[in-house]
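What follows is an incomplete set of chains from the complex, kept in their original frame.
For clarity, chains are labelled A and B in written order, and residue numbers in each chain start from 1.
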Amino acid sequence: MSLVKAMAPSSSAIQISRIMRPDDANIAGNVHGGTILKMIEEAGAIISTRHCNSQAGERCVAALARVERTDFLSPMCIGEVSHVSAEITYTSKHSVEVQVNVMSENILTGAKRLTNRATLWYVPLSLKNVDKIIEVPPIQFPSKDQEEEGKKRYEAQKFERLETKQRNGEIILPVVNPDRQTKEPYTVGFSQSSLIHLVGPSDCTLHGFVHGGVTMKLMDEVAGIVAVRHCKTNIVTASVDAINFHRKIKKGCIITISGRMTFTSNKSMEIEVFVDAEPFVEEFQQRYRAVSAFFTYVSLNKEGKPLPVPQLLLENDEEKKRFEEGKGRYLQNKAKRQAEMKALVQQ
Amino acid sequence: MSLVKAMAPSSSAIQISRIMRPDDANIAGNVHGGTILKMIEEAGAIISTRHCNSQAGERCVAALARVERTDFLSPMCIGEVSHVSAEITYTSKHSVEVQVNVMSENILTGAKRLTNRATLWYVPLSLKNVDKIIEVPPIQFPSKDQEEEGKKRYEAQKFERLETKQRNGEIILPVVNPDRQTKEPYTVGFSQSSLIHLVGPSDCTLHGFVHGGVTMKLMDEVAGIVAVRHCKTNIVTASVDAINFHRKIKKGCIITISGRMTFTSNKSMEIEVFVDAEPFVEEFQQRYRAVSAFFTYVSLNKEGKPLPVPQLLLENDEEKKRFEEGKGRYLQNKAKRQAEMKALVQQ
């Protein structure tokens, strides 16, 4: 896909720009990964809602179903301008793939750099009946090859979503705020954290359901607190593994977002984050797990170079098992990144 | 003090007005008590900072030291305009007493009502050296009597602050988010809640310390979640007991705000809230208790009438002891309110 096309003003492209404010960043001046995820999702929601309503028929709002693994290539700073551009790159009968690029621009020096690339999947839900999925108008593909590539991506994410849906069917294991005083530093229990949030009107779509971007911002907030509690230095979001949004969260719910560290490499920390929703207003409704995901953080010194991080102390077999799984994800991502680098160099 | 007088424009009076927005309120449209406490504190901070800088000398910022017990007389709604008017009513050598009235105005019907009255104590801290308390310029009292009355209030709050300071010296008893699945409804453990917040720039004064109003808003948020988890109906803040701010919280801290129900009467719930600060950036600094307070909530039906609340199930001696203490506070406040009513009627 040519980027030039993506930038061209058309019914299938959009750009959101904004100056980064002190409230968007940590005390070292680095913009929170969650702020960026929220902007990415807003751009995706606009473009896919617009597309799904582009033909006569039932009106709908696009709801976030999945975000593919996302790397944060370089931190953004207060005062810089972020440019989030989104383009629809694939449509199936009931879903829309949106690709988003985030550029950071220093308007004082003119320096620009790519800070993120993300792929999001949306599903259009009827405005009148939120349980009804609307048909997506097909897009025109520049070539048969691009259509085939898109279809492969679609099948791959569909498979993964089904798989995690079953996994999520497990009973919810609550992650509780521990009595930190009694915990050893560098253990899982020491940095484990959770927060609760009462869903308000500005968090929600026209349907009255929480924007995926709002959820991701809160997840990054908790994960960041876990990371900083562990290493006590300046940290930034390095990547987020694929996130699947299986169950919607309604206005007025209480949501609990919990995070625990699962793995440390020499210079990175992996944190698992859970979002549980509690629909207290409707009776007979059980608390349920809405989302879960893995966030990876690195710690930076004043020059922006990665620092070594303290290793996680494992206290039981379950923590050891999770650590090994985290190591697996770490090595897999590392290999994938190296392969991509190689491919880039050979081009 | 006459309300009209308090509203009179003078160098020692100020008024903040603002339309109440959807995000200021719960889903029933009632403005959060925490939103009102935050506005009250902002008015107090402005007027006392202005007063303390009204003479030549070292520049300072007024920091909140104490809020007297505050009743919420009637709920405010989205779309109404709140008028927060503040007046300096006493000054000692190192502290300022501010009295605040909150009026709610329905600007469509013109209807107005008093929703709150609050008394706050501020201490001016040097802008250059935050540990240095500046001398407060004295105010002119309209009469000797009023000066005497103010002095009595000053001595009373000073005594109480000293007393709670010692009590706060105790070890911190952490309140953890329980595994709610395993808890019986209506127990203390079932509704117990906590949230974490990373202190950002907009939370802070020019000194880089958290505004008292920001802390109170977060406390009300947690207490409200505890209340709604217990009774699962629409709830509003009815009153807040006196709050003392003994230790400042610095920008970049993580704060944990925890709440647990301590007492239920037929139609009210008392929740104890703790604020603990974790200064993770400075090494060797211990987590410490910054503030604690009691919030009282009532549950309202659609017509705004108080509903009966489910009684708290007590599971151990500590909970029983706290319940009895809560009952004491409840009866004392009830007696005080009745005496005030009587006095008003006799006027």
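Rule of thumb we're sticking to: a residue touches a chain if its C-beta (ideal position, glycine included) is under 8 Å from a C-beta of that chain, and two chains touch if they have at least 3 such contacts.
Because the structure is a prediction, the values reported are computed rather than measured.
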- With 2 identical chains placed here, what is the total number of copies in the full complex of this structure file? 3
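The rule we apply is simple: only the chains that are shown with their structure count from here on.
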- Query: Between 0 and 180 degrees, and as a multiple of 5, what angle does the rotation take that fits subunit A onto subunit B by Cα atoms?
  - Reply: 180
- Between subunit A and subunit B, the Cα-mean centres are separated in Å by 36
- Which of the residues in subunit B end up touching subunit A in this complex? 22-23, 26-27, 172, 174, 176-181, 193-198, 200-202, 221-222, 224-225, 228-229, 232, 251-252, 254, 256, 258, 278, 280-281, 283, 287
